[in-house]
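One protein chain omitted, others in place.
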Amino acid sequence: MKGWMWWVAVFVLAALVPLFGPSGYVLDIGVNIMIYAILAYGLNVLLGYTGQLPLAHAGFFGIGAYATGILTLKMGWSFWLAWPVAVAISAVAGLLLGLVAFRTKGDTFAIFTLGVGVIIMLVINKWDALTGGNDGLNGIMPPAGLEALSKSVGLKLSGGFYYLALISLALTVIAVARTRGSVFGRSLIAIRGGDDLARSAGIDVYSHKLRAMMLSTAIAGFAGGLYATSLGFLGSAATGPIQTFTILLYLLVGGLGTLAGPLLGPALMYTLAQNLKGLQDYQYIVFGPLLVLLIMFAPQGLVGLWHRLTARRTPPPAAPPNQKPNQKEVTSAGS
Amino acid sequence: MLEVRDLSVNYGHFTALHAISLNVNPGEIVVMLGANGAGKSTLFRTLSGLQRASGGSAVWNGTPLTGGKPEYNVEHGVAQCPEGRLLFPELSVEKNLRLGAFVHRKDAAGTNKELERVYTLFPDLVQKRNAPAGSLSGGQQQMVAIARSLMARPQLLLLDEPSLGLAPMVVEQVFAAIQRVNEAGVSVLLAEQNAYAALDIAHRGYVMESGVLTLQGTQQELMTDDRVRSAYLGV
Amino acid sequence: MLEVKGLGIRFGGNHAVQDVTASVEAGKITAIIGPNGAGKSTFFNLISGFYQPTSGSIHFLGQDITRLPTHDVVARGIARTFQTTTIYKELTVLDNAMIGHRVRTRAGLWDALLRTGREKRDEEESRVGGMAALERVGLAAQAGLPAGALTQEGQKRVGIAMALSSDPKLLLLDEPAAGMNPEETVNLMALIRELVVGGLSVALVEHKMSLVMGLADEILVMHHGQKIAEGTPAQVSRDPAVIEAYLGSHAHGGQMGQGSNGNAPASTAVQRTKDSNHA
Amino acid sequence: DKVVNIGYSGPLSGGAAFYGKDVQSGIEMGINDINKAGGVTVAGEKVTFKLVSLDDRYLPNETATNVKRLTSQGIDVIFVPHAGGILTVQPMTTRDPEFLLVAYSSEPKILEAKNPLTFMLPPRYDNYLFPFVSTQMKAFGKKLGMVGTTSAYGKQWAEAVTGEWKKQGGTVGANNGVDYGTTVDYSAAVTKALSEKPDVLFIGGPSQPTALVVKAAREQGFKGGFIVMDQAKFEQMDQVVPISYLNGSVGVLPTKEFAGTQLFVAQYQRLYKKIPTSEAALNYMGINVLAKAMELAGTTTDPAKIKGSLDAAAKALPQSKTIFKMKGVSPLGHADADFIIASVKDGKYTKLRLDTIYK
Partner (left out) sequence: MITFLQQFLNALALGGVYALVALGLTLVYGVMRVPNFAHGGLYMLGAYLTYASLTELGIGYVPSLILAAIGVALLAALMERVIFYPLRNAPHVSPMIAAIGVLFFLEAAVQLIWGPDFKQIPAPINGIVEIGGVILTWQRLIIIAASVVVVVALNYFLKRTLTGATIEAMSQNREGARLVGINTNRVGALTFAISGLLAAAAAALIAPTLLVSPSMGEVMNLKVFAIIILGGMGSVPGAIVGAFLLSFAETFGGAYISLDFADVIGFAMLVLVLAIRPQGLFKRGT
C-alpha cells in the first residue's frame, strides 16, 4: 500500500467510530488523543524536522487555548472567529520567542525555551484579570452550531467534537506532510543536520527556523483552541513544562521526525496511561519503567520499530557496488 | 610481535574485513596501503580495540587485542592515532597530551619527559598548549592526535593516516619522528595515502583492497611493483 | 572577481588572519598554501561569511560582501566545502545536492502549505539543478543512495556537488584531496579542471603540492595569518620565504608533494628519483 | 444483593496526592462501615457500595475524562475534591447521562453555578471571618500582615479576611502571598511581611507548608498571633512545629477535639495510621448522607431524586455517623454542617464560642 492510502484508511476507520455508538468516554479519549497528536505534530516540525528542542510548546498550546477562551467568553466572539485568531496569536508569539531564542543553540535553546515556557505558565497563572488566574476560565461554549449539527446526523455533542477533532487532525497532518515534502521542508532537514553546514549550503538558517517555529506554535495554538472548546474549562496547569514533556514523550515514543509517529505515540501512550489508572498507586511504578524500556528498545520510536521489524523480513541489502568483496589470495609484491 | 590471523569485521550485514592475516615483527615499520574504503581504518580500530572483530584473532606479544576494550590494549602497549583524531575538543592541548599518558599515571616524571619530547617534535603546539584542542587548525589537531598517541609510550604504534592535513614540512618531521620512535624499538603499523613517504621509511608493507590483503612485500618489492606504482605512487 | 583588502580577524589575543590583501581572478584556479594554523581555513570562513572580520573588506564582482550573512554570500555566487567532509550522511546523494540548490529557489512555508505553482516549479528546478551538479561530479548513478554509504572520496564529491548546485561563480575548496590516494587525487584534479573549463573560478586550500603545483594558476602563501607571497607556482616555489616557512626541501614539488626529507636515512633516498617531475 | 459503584476522581499521584488520598480515605472508610453493617435498603433491596477511584493529578481535563469514563460504566454519583475539576464537570452533570456531583471544595463559584446536581460538602469559609478577626484583633492589635497561599481559594480568603479586618477597624499590610505549592523557602515572604511590624499574620494553605511559615515567622522573632485559613489543620501543623509556636493562633478545631468523634478518630487511626482531618471526616459524613438519601429516595440511579432527599438524609443522620453536626442540605446543594473554631493557648486547643453565623 502506498503511504497516503494508509492515511486515508486510518482516517476512514477513525471516522466510522462514532457510528457504532460508543460511550462518551471512548469519544473523549479519541478527542484527547487527537489533541495530543496535533500538539505532537507541531513539536515534530521543530524537533523532528528542524532539530531544535522547544520546551515552551505547551505554553503556546496555552496561548491558543486562552486566546480562544478569552475571546469567546469575555469578548463574546464566535468560536469560529476566535479560533483562527488564536492560531494567529500563537504564531506571532512563536515568532517573538524565536527572534530571541534562535540566538542560542542546542541545549541552551532548549533551556531558554523552557524558561519561557515556565514564564508563560506563570503569567497565565498570575494574571487574574485576564486569565482568571488560579480559578481558570470556566464555561467556554461548544462551537456555535456544533450541537445542532451533531443532532441532525443523530449524534451527541461528544460525537460532534470527535469529528471536529478528526478534521483538525487531518488538516494538521496534511499541513505537516506538505511542509515536510517541500523545498522549504528539505531546508529544515538540512538545518537539523547542523547550522553551519546548512549555512554553507546557502540556507538562511535564522529565517527558516523562525518560520518553522511559527508553524509549530500555530499548530500548538490550533490544538489549544480545540482543547478550550471541547473541555469548556481552562486551567494553567495544562500550559506548563510538565505538559510539554508529556507531548515530547508521546512524540519520542511514536517516532521523531516521522509522519506517523506523532499520531502513534499519543494513541499508544494515552491509551496506556488510561488503562494503567486501574492500577491505582502502581500506575507510575509500571508506566515509568515501561517508558524507559520503550526509549531503550525502540529508540526510533514505534515507527522505527516497525521499520526494523519489516526490514528483518526482507533480505539484507546487497553491499554497495564499490565494495565488492575481493577474495584474491595475498600475493607477494615485486615478484 | 603482532600476529593477525583470519581477522574478520562486519558492520551489520556488510563485511569490511574478510579473514585477513598479517604480522608486524618487533622493531618493524609496516605500511598498509589501500584505496579509500578498503578497510584500513577498520583494521586499525579493531587492533586498538575500538571495533569488535567478528572472527579471527590478533595477538600482540601474547596479548589478545580483539576483546573490544581499547583501555586494555593501550595498557598492554598498543596505542593508536586514530582516523578522525578523537581529541577532547574542550580540554587544553596539554590536558589532551597528559591524558594520552593516562596509562602511566603513576609515573609523573616519565610523562613530563615525554611531554617535552613531543613538544620538541611539534613546536607549533607549545604556544597552543593552553588553547582548547577544538580551536586549533586542522593540521594542528592532527599533530595533537599523533602526539597524544606517543604519550602512551607504546611498544606497538598504530598510525592511521598521520599525515592527513599536515603541511609538507610537518609531514617530513612526522615521518622522521616515526622513524626515530621506531629506532627506539617501537613497532609501527602505518596506514597512508602518502605512499611514497610511507614506503620510504617502512620495512615492509601490505596492500588492502575491499577488505582483503592483495599484496605484500618488502619496501623494495613494493616500490618496484607495477600495480603499486600505478595505483599508489601515481606513476 | 574577489578582492580582499586589509582583512583580519582575531580570536582573543590570537590574530588568526591579519591584514591580508589579495584577489582571486575569474576563470582561474587560485591555491592558498601555508603551514598548519596559518589562517587558511579562517580566511575561507571570512570570505564565506562564517566569521565576521575585525578589520578589512571583501568585494565580490565589485560589490561589498564584507558583512553579509553566509546565505547571502552563497546567493551572490560563492560556495564552499569544509576541511573535514561534512555532508548529510543519512540523506540521499540527490537530497544533498538539492539542499545546495535551495539558495536559488524562493518557495517558502506558504508555498509548501498551499502547494503553489512556485512550490512545484522550485521543486522541479531543485531536482534538475541537483542532478546536474551530480553529473558534473560523476555521481549521477548514485543519486538514490544514502550519502553515508559512499566512500570517503565519494562523500567529498557529494560535498562538492552540494556546493555546485548553488550555481556558484566561485568555489572555495578546503583541502579537497585530504585522505585521497594519488589515483583519486588525479581524478579530483581532472574534475576541478573540468569545472574551471565550464566557467567556474576556484580557490582552494591544499597541502598536497602535486595538486597545487599541477593545478594552480595563482598561489597565495599565508603564514601566521599574513600573506607572505603570491605568484605563479614557479615563482612561489622559488621564493625563499615560502621555502623556509612551508615547502622546506620540497621547493621543487614532490612527486606527490610529500616525499620524505633529507633527514631520512640514506638507504631510502634513492627512491626519490621522480621527485622533481612536476616542478 | 446489589452493588452500587461510587466514583471518585482526585489527585492520587503528584504534588497533591496527599490531599486526594485524605479525601479518598474518608469516602472509603464510610463505604466500608456501611457495607460492614450490611449495606442500606433501597426500594426493598439490600445495597452495598464500591468505590471506583481514578487519578486526575489535579488536572481538570483529566477529571473530565475520568468522569466520562465513570458515567459510561453506569456510575451515578461522583466525588471530586478540587474546584477546577468540579467547575469543569458541572455542566456535564445534566448532560446525558446525568450524575450527582459530590463537590469537596469551598469555592463559592460552585454554588453560584446553580447546578441542580451538585452536592457541596465543606462549609463556606466566610463563616470563619468574623470570629477569627474579632478574636485576634482583641488579643494582639489592629495591624494584619498577609502571607497566605496564592491558590484560587487562598486568594479569595485573603481578600475576604482583608475586608473583614478593615471592617472591624484594623489596618492591613501589603499582600505577601506566596505559592505554598512551589516555594522552597518562606523566609523571604515572611521577612517582607514582618518588616511592616504586624500584630497578626494571616497564613494558610496546605497544613505542612503553613507550619513552615509559622516556623519562619517565629524564628524571625514574630511574637503576635496567626489567623490560620481553614485549609490548614492544626492537628497536622503541630506535627511539624512545636505546638508552642502555634500559641496565639485561631483556626479550625482539630477533628479529634470535637465531642463524640473519638470512635471515628480511633477507628481511622487504626486503619490509616494517621490523624483524620476534616477532609476525611466530611467525606465520611458525605457518603453516609448519600447512602441515607438513596434509602429515602428509593433509588440508587436517579441523581435528581437522590439530590432531593439529601436534606432529609442529613437531618436523619444517626449520631454514630455524625462528626460535625449537620443541620441539613440547602436547596442549592450545600451541606449545612456545624463548624467549630479554636484558638491555641499554652499548647492547648480551646473551643471558641461563636456569636453570629453567616449564611
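Order as written gives the chain letters A, B, C and D; numbering starts at 1 within each chain.
We take it that a residue touches a chain if its C-beta (ideal position, glycine included) is under 8 Å from a C-beta of that chain, and two chains touch if they have at least 3 such contacts.
It should be emphasised that the depicted structure is a prediction, and the values quoted were computed from it without experimental measurement.
S.K.: Give the labels of the shown chains that the missing chain contacts, considering the complete complex.
M.R.: So, spelled out: the chain left out of view touches A, B, D.
S.K.: Hey, which of A:Val8, A:Ile111, A:Leu130 or A:Ala144 is the one touching the hidden chain?
M.R.: Answering carefully, the residue with contact to the hidden chain is A:Ile111.
S.K.: In the complete assembly, which of A:Leu249, A:Leu268 or A:Leu305 touches the absent chain?
M.R.: Residue touching the chain left out of view: A:Leu249.
S.K.: Identify the residue among B:Gly39, B:Gly56 or B:Pro82 that touches the chain left out of the display.
M.R.: B:Pro82
S.K.: Please give every residue of chain B in contact with the chain that is not shown.
M.R.: 48-50, 69-71, 74-75, 79-80, 82, 85-92, 95, 98-103, 105, 130, 132, 148-149, 151-152
S.K.: Would you write out the residues of chain D that touch the absent chain, in ascending order?
M.R.: 13-15, 17-18, 20-21, 150, 176-179, 182, 184-185, 187-189, 191-192, 194-195, 206-209, 212, 219-221, 239-240, 274
S.K.: With the missing chain put back, which residues of chain A would touch it? List them for me.
M.R.: 47, 53, 100, 103-105, 107-108, 111-112, 114-116, 118-119, 122-123, 126, 241-242, 245, 248-249, 252, 256, 281-285, 287-292, 295-296, 299
The working rule: only the chains that are shown with their structure count from here on.
S.K.: Go ahead and name the chain pair joined by the largest number of contacting C-beta pairs.
M.R.: B-C
S.K.: Please indicate the chain closest to the centre of the assembly, with centres calculated from CA atoms only.
M.R.: Checking distances from each chain centre to the full centroid gives A.
S.K.: Distance between chain C and chain D based on Cα centroids, please, to the nearest Å.
M.R.: Inter-chain centre distance comes to 75 Å.
S.K.: Starting from the mean Cα coordinates of chain B and chain C, work out the distance between those two points in Å.
M.R.: So the centroids are 28 Å from each other.
S.K.: Which parts of chain B, given as residue numbers and ranges, touch two or more other chains?
M.R.: Within chain B, residues 37, 223 contact more than one other chain.
S.K.: Chain A: which residues touch two or more other chains?
M.R.: Only 322 qualify.
S.K.: Applying the document's contact rule, which stretches of chain B touch chain C when the two form their complex?
M.R.: Within the complex, chain B touches chain C at residues 33, 35-37, 124, 128, 131, 135-140, 142-143, 161, 163-173, 175-176, 179, 193-197, 199-201, 219, 223, 230-235.
S.K.: Using the touch rule from the top, collect the residues of chain C that touch chain A in their complex.
M.R.: Within the complex, chain C contacts chain A at residues 48-50, 69-71, 74-75, 79-82, 86-88, 91, 95, 98-100, 102-103, 105, 107-109, 111-113, 115, 119, 122-123, 126, 145, 149-151, 154, 162-163, 166.
S.K.: What does chain A use to touch chain D in their complex?
M.R.: Going through chain A, the ones touching chain D are 23-26, 28-29, 32, 126, 128, 133-136, 138-139, 156-158, 227, 231-233, 235, 237-238, 274, 277, 280-281, 283-284.
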